[in-house]
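Coming up: subunit A.
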Amino acid sequence: MRRPQLLAAAGLALALAATSACSDSDDGGGSGANGNFASGGTFTFAVAGDPGTLNPLNNTATTANWLFRFLYQPLVVREEDGSVGPGLATKWDFDGTKAVFTIDPNATCSDGSKITPSVIAKNFAWVKEPKNTSTVIGATLPNRDFTFAADDAAGTFTLTLNGPFSNLLPSLSFMHQACGAGADNPAGLTTSSSGSGPFVLKTATPNSEYVMTKRDGFPGNDAAGVPDQVVMKIVDSESTAANLLLSGAINAAVVNGQDRARLTAAGATEKTYTSGGVVVSFNHREGRITADKAVRVALTQALDRGPVAKVVTQGLLPEAGTSVSAAQPQICDDSSAAAAIPSFDTAAAEATLTADGWTKGGDGVLTKGGKQLTFQLGYSTATPGAAAAAELMADAFGKIGAKATISPFAQADYTQRVFSTGDYDVMLQQFSNPFPSTLIGLLAGPFPPDGTNAGHVANKTYADAVAAARTATTQEAACQNWTAASKALFEEADMIPIASWPTNWVVKNAVMETLGGRPIAESVRLLQPK
Partner candidate 1 sequence: MTTSTAEVGKRPASAGRRVRPTEGRKTPGWVRGLAWKLLRLVISIWAVLTLTFLMIQFIPGDPVRLALGPDAPASLVEERRQQLGLDQPLIVQYFDYWGRMLTGDFGDSLLTQQPVSLLVEARIGNTATIVALSLVATSVVAILGGLLVGIATHRGRRPTLRTGFTLATGIAAALPDFLVAVGLVFLFAVTFTIFPVAGAAGADSFVLPTLAITLGSAATMMRVVRSSTAVVLDQDYLLVARAKRLPATRVYLRHGLPNLLTAALTLGGLQLGTVVTGTIVVENVFAIPGLGTALVQALITRDYPVVQTIMVLLAGTVLILNLLIDVALGALDPRSKRQRS
Partner candidate 2 sequence: MSGGLVVRGLTVRYGGRTVVDGVDLDVVDGRVLGLVGESGSGKSTIARAVLGLAPVHAGAITVGGQEVRRLSARERARRVQMVFQDPFGSLNPRMSVGGIIREGLEALGDLPARERAAEVTRLLELVSLSPDLAQRLPRRLSGGQRQRVAIARALAARPGVLIADEITSALDVSVQAQVLNVLRGILAAERFSMLFISHNLAVVRYISDDIAVMRDGVIVETGPVDEVLAAPRHPYTRELLDAIPQLHPTA
């Protein structure tokens, strides 16, 4: 039942192979496509950081997800159009709170054991146990208040939530199911894997590389070009990854920056996915200069978001952002809300501030009531392109008489400020948020220490729309409310989208399909090196 996706991937691979075959003059004829696949061999892709723990039920980090995608399967997968497709479940039925999955009777684990509904149940049982503090809670499932039942005879697994959650199925695509011995003790998976994916973990060298071998007998694994081994290698620097790609030492890597040009020139293929968004958020806390709506609006008006988007995405997605959660495949298209963003107009920005009582001082900085319009413009040093974008923004703010002090924050410091202490004025933030709901805690709800609304945002329209969206039973109704929520944010200039966040996969001498920036394990094919 994975077949549709697999076939699609294989088909695309064939198409690509054919294209390259055409450019290959010494190869001709119909057999060329197969002839261009390498037989066996190792496919290596680079990631920037170590995935961390190898327990699939306790690691939802991006890189970990990429690795798990090769070793495990989720119940359902997402297709490129945003729809839900079959994973371990061949059939599913979801009414907003209760989901019934029919488990693929042919699915087997890497240790040869069968995958029955009770195996799936072990996974959910582990996740539900509070002492395991599974990260699946929060990231995939809204809370621990769910029940489940496995019926091995019928081959069904039933999950019941305590309230409506419209995003359940797409969310479950991020939950990789352990099987065999691993399902009994997922925390024991420190150097091995125990899953139903097309590959099995052979060696794990933290901070260096993870080597996986092909699982014989996995459907589609006998196709031409499927590598014997897949290696995930940790390469901190993008330039280095690019060098490795050029030298042929690796086959795929995420390269967003300047090195793309020489890679494509060398015959590598690239594909850009939107995996999140870059936003600027304003602190509403009393006493902060940005608590003043006029200031927030004026600063927004001062920004030409297009160039900032170009800089912060290093030229990959140069269009101004329209959504705070733009990850592909998008669950809701809320781009219509973007019309509510105060548009770029320096004169209007100045007028807004003049109307609010700000006057220009001798040094060109606006003042009101003896207070200068100066503020911190922060960003995380972990976000590439942010430093340059901050410089550009400070320059733009300067043009309307607002003085921004650029403040780079180390990631930990940044996290603490954004989520906890709220010690910032204007913050450039980058999220890899597949769902709009990710940001709720920041923009609504209790202030720290009881919550994470560190910026003290109190936008009732937004909060109400979000609540309506979360409990909506249909995707359509949910999306309408999400759009309304976004609109409310933009009108108040609480958080303004700057850009979509790209993940740009560059692949050389191989084929690898990705979804939302995540590699599709079954799509990997090695080509004969040119």
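In picking the candidates, the idea was that all candidates are chains of the complex that A comes from, given by their letters.
The criterion applied here is as follows: a contact is a pair of C-beta atoms (placed from the backbone, for glycine too) under 8 Å apart; a residue touches a chain by one contact, two chains touch by 3 or more; residues count from 1.
Since we're looking at a predicted model, the values are computed, not measured.
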| item | value |
| --- | --- |
| Identity of the candidate that touches subunit A (this complex; choices 1 or 2) | 1 |
| Interfacial residue positions of subunit A with respect to candidate 1 in the complex | 50, 52, 205-208, 233-237, 240-241, 243-244, 246-249, 381-382, 410-413, 415-416, 418-421, 448-449, 452, 454 |
